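What you see is the complex with one protein chain gone and the rest in place.
Letters A and B name the chains as they come in the text, with residue numbers starting at 1 for each one.
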Amino acid sequence: MVKHCSVFRDKTELEQGVAKMAELRQRFKKVVLKDRTDYYNTELPSVLELGNMLDIAYSTLIGALAREESRGAHTRTDFPKRNDEKWMQHTLVTKKDDTFSLSYKDVSFTKYEPTERKY
Amino acid sequence: MTLLKYAYYPGCASQEITKEANSSTRLVADKLGIQLHNMPKANCCGAGLLTDYDYDLYITLNARIFAEAEEMGMDILTICSTCLMVMSRAAFDLKNKPELLDKTNEVLAKAGLHYSGNVKVKHLLWVLANDLGIAKLASMVTKPLGPLKAAPFYGCHSLRPSDALGFDDPERPWSLEAVLKALGAEVVDYTGKTKCCGFQVDLVTEDTAIEMTGTRLLDAKTMGAECIVTPCPFCHINLDNYQSAAEKQLGAEIELPVFHLAQMVGLALGFSASDLGMSRHLVSAEKILRR
Partner (left out) sequence: MKIDLKIRRFNPTTKNGREPYYQAYSIEASEGMTVLEALMSIAAAQDPTLSFRRSCRSSICGSCAIKINGFTKLACSTQIIPEHEKAHEMVLEPIANHTVLKDLIVDFDPFWKKLDKVKPYLMPPETQPEGRTKEVHISEKDAEAIDHAQKCIMCGSCNSECNALEIEKKYLGPAALAKAWRFVGDVREEGGRKRLGRLSDDHGIWDCVRCVHCVEYCPKGVEPLTAIERLRSRAIQEGIKDNHGAKHVEAMVNSVKKVGRLDEAAMTFKTLGLLRSLGMIPFGLKMEMHGKMPHPHLFPQIKKIDEVRTIYAEIKRKNKNAKKKPKG
């Protein structure tokens, strides 16, 4: 994730990242526990955590790849401009039967209108 | 070579209950060329009990001791680890908190005193290991202690808190071992050497104190020690005076003579057991000394 999905990212890196992560998720299906005890088995939670982390990482990657604009910590070097017209929306990732799908939801404004951050 | 002279603070215990530590220190210092200058005005450091009562009173009374040393133009040398710890903590706070020094001097002024905050407090052990030096000490030994197996007992207050004391390493201390080796003794290592002897609760929770003392003694005994050497009179009181009580409570035979640091040095410098007041110990050292 540090290599393929850091703050500065582009299509090529992200695509490679998605492919790698897909492969890691496949490998994870064959994961084994070496510690077979049921008493303070600290390997078990770390394996469960790893599986969840891989899902989250994959979701982050496909979301970032689809979002062709730059916004805060998501800086696409190939799309450096912020695009409120198309991308003022939340990315939702849904996992169903081991397939991930993307959908979007409008941002609801309350007291403060979101504006571009300028440093 | 710089002249080794100190404002001598034996501490209350060594002026009465363990006065053999005091007299031995004077003999040894004289022989080693370490000048000890009396502090006739010095009050008790409080042994931690004044700290329990009132922090400001503790600090001010210790500053009064420092003021006397400052007047004498010397660092303080003590032969009591508890005095060392209590005074060092006070000196440390006074050095690091200027507002505390000011506040303390306000009170001292009422008694016509002033402390400027620069006195160092040292233990006899540090003076031997550092100011005099191990090599010099070794060169003055006339009766090496070998093949005596001696277990160093630091106790707590000669090592901790290390930031205020600023001399030895509380986890891998070296000074007492180095001194004992210089005297020709064989050093016995054991886990209890940096732990508490229990003295502080002798009169509060006696059973705890006795069990603690016994545990340390047994620990040293198991590792093959023939005697224990301590730089602290309070540790001596517990390890020696409470030894028979500990034997009863733990149901084990211990019989380990306990020496003050100065006594051990004294033996190696050629003084006799009676010069060094060893008849005042409850656990007899005769068996060892006859060899």
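Operating definition for what follows: a contact is a pair of C-beta atoms (placed from the backbone, for glycine too) under 8 Å apart; a residue touches a chain by one contact, two chains touch by 3 or more.
All values reported here derive from a predicted model rather than from experimental measurement.
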item	value
Of B:Leu3, B:Ala135 or B:Leu203, the residue in touch with the unshown chain	B:Leu203
Residue in contact with the excluded chain [from B:Met212, B:Ala225 or B:Leu239]	B:Met212
Residue numbers in chain B that touch the chain omitted from display	12-13, 15-18, 40-44, 46-57, 60-61, 64, 85, 107-108, 110-113, 156-157, 160-162, 169-172, 191, 195-196, 198-201, 203-205, 208-209, 211-212, 215, 241, 244-245, 279-282
Positions on chain A where the hidden chain makes contact	33-35, 37-43, 46
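Basically, only the chains that are shown with their structure count from here on.
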item	value
Intercentroid distance (Cα basis), chain B paired with chain A, Å	64
